[in-house]
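Comments concern the structure below.
Left out: one protein chain. Kept in place: all the others.
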Amino acid sequence: MFKALLYKEWIKLRLYWSLLLVTNLVFCGFLCFRIRHMYQLHDAVMIWSNWLSKGFLFYRSCHFVPLLLGIVLGCLQFFPEKLNKRLRLVLHLPLSEERSVSVHLLAGLLLLTAMLVPGLALIALTGAHYFPPEFQSNLWLTAAPWLLAGYAGYLLTAFNVLEPTWRLRIVGLLFSAALLKLFYLDDFYNAYFRVLSGAALWTAGLFLLPLLSTHRFGKGYGS
Amino acid sequence: MPPVIECRDLTHRFGSKPALRDVSWQLAPGHITGLLGRNGAGKTTTINILNSFLTPTAGRCLLLGEDAQRLSPAVKTRIGYQIEGHIQYGFLNVSQIERFYAPFYPRWDPKIYYHLIGKLDISSNQRLATMSCGQRSQVALGLILAQNPDLIIFDDYSMGLDPGYRRLFVEVIRDYAADGKRSILLTSHIIQDLENLIDHVIIYQRGKVLIDMETSRLVAGFRGFSFDTTEAIRDSHDEVRHIRLDRGEKRSTLYGFLDAEQARSELHKLQITQVGNFRQDQLSLEDVFIALTGKY
Partner (left out) sequence: MKTLARWFLLFTGLLLLAHYLPQGYWLLAAKKHRAPIVFYSCVEKRFLFYRYSEHNLQYVDVAGKTYDRQDFDRLLPLDNYLQLLRDGQLPKAIGGVTLTPEVIRRGRLNLKLRPVSLDSPAIPLYPLLEAESGRVRLEMPEDFMRLSSRVEFVDAQTNAVNRDKSDRFTQAFTQAGFVFPAATVGGNPTNLKPYDEGFFLTDATGATFQLRQLRGQPDLHRIADLAAAAAKPEWKSLKPRYIHVQEQDSRELRAIVIDQNNRALLVVRPDYRLIPIPFKRYDPATMTLTLRGDILHRLITVSSDDYVEAVVLNRDYAFVDRYTEDLPRREAASAGKFARAIFPFTLDFDDYNSGYLGFFLAFGSRLALLINLLCCVGLLLWWLARKQIRFSRLPDLLLVAIGGLYGILLVALVPQVEAG
């Protein structure tokens, strides 16, 4: 049954997912070329010193990419379900409402991960060529909140798209904006180190919110 | 045998506007029942409550013995739903959608689905979004029948369908329910289609149950008597006894659960003594429906 739901989501999203995967690869490829370009133009010692002292983050320009991918995926996955109230088809299935929606969300989270990983692998390989492990781990620890923002953005998008009433949707959008901003508080590298596990747990907790809006949808609010 | 559907004192309000008022009825198993009513009578509200898309303000509905708001997955496998407009996943094609639904239903029989699909001029990799409304309705119907459900609820099956597909639908349902083991509840505005299909009818009027009886008894017992129109004749309606007098240009008609003598007696009570060319009219189910619920 879960396989069937994953199958349906895959058929629905496979074209869009491919486009988003390519988009992410392009961004990450651009980043890799930028690193190479930096080394061609500047002194390696200067690059490393800038990174150490000023927190020069050449990859900061891509920090909204995971968030945008998460939001777009959430929209592409759940707007079709809202259209003509197709979500009712899922709610009619002989499966608890919570389980059905959870599988949809898991499908989305898996697709998001599968979309991000190739690009991140590309950056990891390039980074390993140019930088020592200390810089590499620093890069990933600094980028961690931005990656979490991607997952949070996906779950919050699902929550807002599935919510049937405009009133709570506006509240939800404000809530989402306020929460997502917290992933982008500090510019300096690795500033999130102490709060990363808390941020990760909170992001995982956001999984509950689309269950709430589906329940409200199912109970006929806003119809 | 316990009823397949049971509504008990169902009440619902949208804000302060009442949509359903203490509605109670039951469906015995093995019947095809039509839930009829004018726009705004409360049919859609009832269907939404049965489908668990609405929580009633008061009262409850039972489907196969379980509360409609809290159906267990096991009972859900025995119920088929068709959503208004034959909504389905447009991005799936004919074979993909069968592959999707099959694992959910233990009694799934793909032969039933493909038999129905075979009647249409479509290929198995055609996506639903590219089909006509009629073709889509058949796919939706095939998916429901393949479940082998004990109970099917159709929410306005006729919406968007041309006469050909409507006729096909009626024939398929009739054949399907012929063994008397299936129970079907359907709503529609095209009453002439239902005449030869439903064996039980429930008519709603302004959020209440007006009529709840076998179709044959209704059509046999509710009669119309027409006569020449005179000056004295005015439209009138007795809601409690379901008696209506319709004034026409040339001919007027008296409707009700009456025989000829009772009809004349009613006309007399209404001070209509001149009754020229008095005769009983042949009424279709649609005529009965309009006579009971009015034109306005």
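Per-chain numbering from 1; labels A and B assigned in written order.
Criterion: a contact is a pair of C-beta atoms (placed from the backbone, for glycine too) under 8 Å apart; a residue touches a chain by one contact, two chains touch by 3 or more.
These numbers were taken from a predicted model, which means no experiment stands behind them.
**Student:** Which of A:L19, A:L52 or A:L83 touches the chain that is not shown?
**Tutor:** Selected residue, touching the omitted chain: A:L52.
**Student:** Tell me where the left-out chain touches subunit A, residue by residue.
**Tutor:** Subunit A touches the chain not shown through residues 44-49, 51-53, 98, 129-132, 134-135, 138, 168, 171, 175, 178-179, 182, 185-186, 188-195, 198, 202, 205-206, 208-209, 211-212, 215, 219.
Criterion: only the chains that are shown with their structure count from here on.
**Student:** Can you work out the whole-Å distance between the CA centroids of subunit A and subunit B?
**Tutor:** 47
**Student:** Please name which positions on subunit A make contact with subunit B in the complex.
**Tutor:** Against subunit B, the touching part of subunit A is residues 1, 3-4, 7-8, 11-12, 80, 84-86, 88-89, 91-96, 218-220, 223.
**Student:** For a test of understanding, state which residues of subunit B touch subunit A in their complex under the given definition.
**Tutor:** 48, 51-55, 73-77, 81, 83, 85, 87-89, 91-92, 96, 99-105
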